[in-house]
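Here it is: the structure, laid out below.
Shown here: the complex without one of its protein chains, the others still in place.
Moving on, here comes subunit A:
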Amino acid sequence: MAARARCPECGSGSLVEDAHYAQQQLVCAACGCVLSEGLLTTTYTDEEHLREVAYSQSTGQKEQLSRCLQRGIRRVQDLCKVLQLPAVFEDTAVSYFQRALQLPAFHLVSLEKKELLGGCCVFVACRQHRWPLTMGTVCSLLYARQELFASVFLSLQRELGLSVPALSLADLVTTHLNSFRLVQPTASVPVPFLEDKEQLLARTMAIVELASETWLVTGRHPVPVVTAAAFLAWQSLRPGPRLCCPLARFCRLAGVDLPPPAHLRLRELLEILLGMASQLSWLRGFRLDKRTVVKHIGDLLQHRLLLLKRAFSQQDGQGQQDTAPGQGSGQAPPSSPAVAQRQGCPWAGKQQRGGSLRPLLPPCLIHPRKRPRPAAPSAPAVALTGDEPISDSEIEQYLRSPEEIRAFRKAKAW
C-alpha cells in the first residue's frame, strides 16, 4: 500500500498507521478518513517476505548435521541414559564423537564401527571422569565383539590424542559389589547367605590389595580378581554355612556373571593365603587346607604385611635364605629383636619344615606353561652381508620338476 502524503478529504498531512481488528489501515488523524486498508489474509508470497524466523533456522538446525552424525549422537545419548551417567559425561562423549567422525580414519568406516565409536566415546568419557566402567559392560550393551571394540578404542585414542587414565581398582570393586544381590533379603537368597554391604566391601578391598601386592592383579583382567576376592570375603565373614557354597553358586545368588578366569584367581589367592597362614604363630599347629584357611582370612589380612615378608622371599630370593642362618647366628645383635626375628626364627622354622620360601613373583614365572625360549643362535662363522652370490643349485630346490608339474596339472588342483 502506498502511503499518501495528504488526506484527500481535508488535505492534512498527519497520516497514521492504525490496526482495526488486526487489519492495517492508513487513517487521517485530522478527519478520520481511511485512506487505505490492509489485507486480512495474506498470501504465501506475502508471508515469505514477512517471516522473522526461517524454517531452516528453527527446526532445520539439525538438518545441518548429517543423518549419520545425528544417529550416532542419539546412540551416545541413549547409552548415557542406560548407564545413568551425569550430563557432563554425555556432553564430553558427544563432543568426542563429533570430533572423531570428522577425521578420515572414522568417516568412511562401516556402520558397525561407527556404533562402536559411540560406545568408545562414552567409555573414554567415563574413564576420564573416574567412573568405573569396564569394556565388557559396554560391549555387552552394544552386542559387540571385544576385539573390534578394542581396535576402535585404540584408534580413537591415537587419532584424537586422548589421555585415558587407568581404571581404578578401588572404584571397580565398589561398583561391582553394588550390583550384588546378597545385601537384601530375596526369595532366592537364604538368610545365612545375606551379608552387610559395608563389611563385604571392606574385606573385599583388603583381599584385592593383597592380590595386587602379590602379583596376582598385574597384567590380568581385573573383574575375575574382584569376583574371586568378593567370594573369599563373603565366605570368611560367616564361614559356617557358606564354606560349602561353590563359586558358581555364589555368582548365581549374587546375580553376576562368573568370568572363567575367576577359578584360577581363586586358586592363586588361596595359595597365597595358605602360605601366609603357615607363618601365623597360633595356626602353626594346624594343618590348613584351602577350605579351612578361609576361616582365618580376617587375621591374615590384619597382619598381612608381616606375614608376606615372612612367608615369601622378596626379590633376592634363595640367595638370602642360604646365607641368612649363618649370618644371623654370627652377626645379629641380641638386642635387636626385629633382626633376630627376621633372621633367626623364620629361617629356622622354615628349615625345620625342610622347604625354602616361595619367591613372590608373578604366577606365570612360578608355573611356566611355555617351553623355555631356545638359546640365541651363535654368531655365524662368516657374517652375512646380504649380497652373497646365489648359485643355481640352491634355487633348484624351490622349483618343481616337470614331472611334478604335469602331475599337479593332471590333478587339476584349481
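Methods note: contacts are C-beta pairs under 8 Å (C-beta built on N, C-alpha and C of every residue); 3 or more make two chains touch, one makes a residue touch a chain; residues count from 1.
One rule holds in what follows: contacts and distances are computed from a predicted model.
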Statement: Per UniProt, and picking from "tRNA modification GTPase GTPBP3, mitochondrial isoform X5", "Phosphatidylinositol-glycan biosynthesis class X protein", "Proteasome subunit alpha type" or "TATA box-binding protein-like 1", the hidden chain is "TATA box-binding protein-like 1"
Message: From the list A:11, A:86 or A:362, pick the residue that touches the absent chain.
response: A:362
- request: Out of A:83, A:150 or A:306, point to the residue that touches the absent chain in the complete complex.
  value: A:150
- line: Where A:221, A:238 or A:252 are the choices, the one touching the absent chain is A:221
Subunit A, residues in touch with the chain not shown (by the definition above): 134-136, 150, 153-154, 157, 163-164, 166-167, 212, 215, 217-222, 315, 361-362, 364-365, 373, 376-377, 383-388, 390, 392, 394-400, 405, 408-409, 413-414
